[in-house]
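Worksheet: the structure to be examined is printed underneath.
Partial complex: the chains shown occupy the same locations as in the complete assembly.
The first chain written gets the first letter, and so on, giving A and B; residue counts start at 1 in each chain.
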Amino acid sequence: MVPTTTKFEFAGVLRHLEGPDLKLTQSHLSRGPASIESEFDEMFAGPEVVAEAIRAENAGADAIVIVCMGDPALHPAREAVTIPVLGIGETAMHYAAMLGHKFSILCTLDRRVANYETKARIFGLESKLASVRPVNIPVLDIGGDHSTALDRLVDAAAAAIVEDGADVIVLGCGCFQDMDRIMEGQLRERGLAVPVIDSPPLTILSAAALARTRLTHSKHGYPTPPAKERSGYEIPTLKERG
Amino acid sequence: MVPTTTKFEFAGVLRHLEGPDLKLTQSHLSRGPASIESEFDEMFAGPEVVAEAIRAENAGADAIVIVCMGDPALHPAREAVTIPVLGIGETAMHYAAMLGHKFSILCTLDRRVANYETKARIFGLESKLASVRPVNIPVLDIGGDHSTALDRLVDAAAAAIVEDGADVIVLGCGCFQDMDRIMEGQLRERGLAVPVIDSPPLTILSAAALARTRLTHSKHGYPTPPAKERSGYEIPTLKERG
């Protein structure tokens, strides 16, 4: 699920991941922000992310991926459903922690830095986070011609490695897709052999791994919210699973 | 502001705090949850908390207090307005950290424990948190007769002090009002001389202190969200202040 009203395309690009055991569908928000660049945006995306998660489980989905590095409404969605829900931000950070000693996140805007630092603390990974570096490109400006974004990303990655001690790079926006291997090549030319993580495909395969091994998030830790009046919102009801 | 559609009464109870320099007004949510007992509820409270914060600043308020220990939408509200916004959860934890070596929070339900532990981490206070202990009373059941709640709170507080090493107790729901001094007395009879913090009055006075000294939250840290399409919500516009 893409938690914006803008119809960023992921499933199409990632169709190659599909196989006998993995089918992808993608949805967007019918209400909420056009892009997510603040805690304000995350919050306004939340109600519809949750509703969409419930609809997905009711429609028979085996797992849900929220395709935004801010992981909007990740915990409320886990409270709402019983199938695994992964956010690409949390998943990327955990893989980054496994692939090296310290990772840096390259995010879109300066205003997101503190937010990712806080999220690393929530995930318990603050000691593995070398830095968060912005490249100063608004989400909706990433597109068509990637060359400017690419240059800034490679420079920011190199600075994160040399100055901040990172040995893994995380792309801090789901929209930087297709740049990961190109960046790895350009960094290797500078003598910096580090993995660059583009989280959406990795998170999709991890969600599939959870479904395959019949694991899901802890309902003890993310218990279903008690029924009560929540006026002003039409929240779909989760169907009993057979 | 009370971030629920249930009209819990605080301003009336706290009228005695008013004076030449402090006037209180109270608002509730026109849409959102009846009470806040999950991250799901916090999220559904969020959009209206933010809208209400903008309305308050536009109406000339000098500071805003969100009267819920979960501090719903605290950061988005700070992004949205320029006057100080305090949550009673964050404020209580910081005062608790100042009044002793370690504090415990007595919360309503078992399901809130992890949430308060995470919030302590976000506030940077995890090393000062001795424990979070639930008393297993839903918010909407606190009321009329407080004697059962009081007994459970005193027992939980004593356990937090003796077993978990707390020397300060934080009441984990804004609705436990008026029990703080009674609890202190009963704990003192057990040989446990600890402060019990009921956060709403303390947070109101702290917000007044910020307004009085002309301090507010960092707009560098909580920058105003850029204008963009956020469909499905009518978000009031912040007026320019003269």
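Miscellaneous remarks
Just so we're on the same page, a residue touches a chain if its C-beta (ideal position, glycine included) is under 8 Å from a C-beta of that chain, and two chains touch if they have at least 3 such contacts.
All values derive from a computational prediction rather than experimental measurement.
Counting all copies of the one sequence in the full complex of this file gives 6, of which 2 are shown in place.
As a working rule, only the chains that are shown with their structure count from here on.
With centres taken as mean Cα positions, subunit B sits 30 Å from subunit A. Partner subunit B is touched in their complex by these residues of subunit A: 5, 30-35, 37-44, 46-48, 50, 73, 75-76, 79-80, 111, 114, 118, 121-122, 138, 140, 221, 223, 225-226, 228-233, 235.
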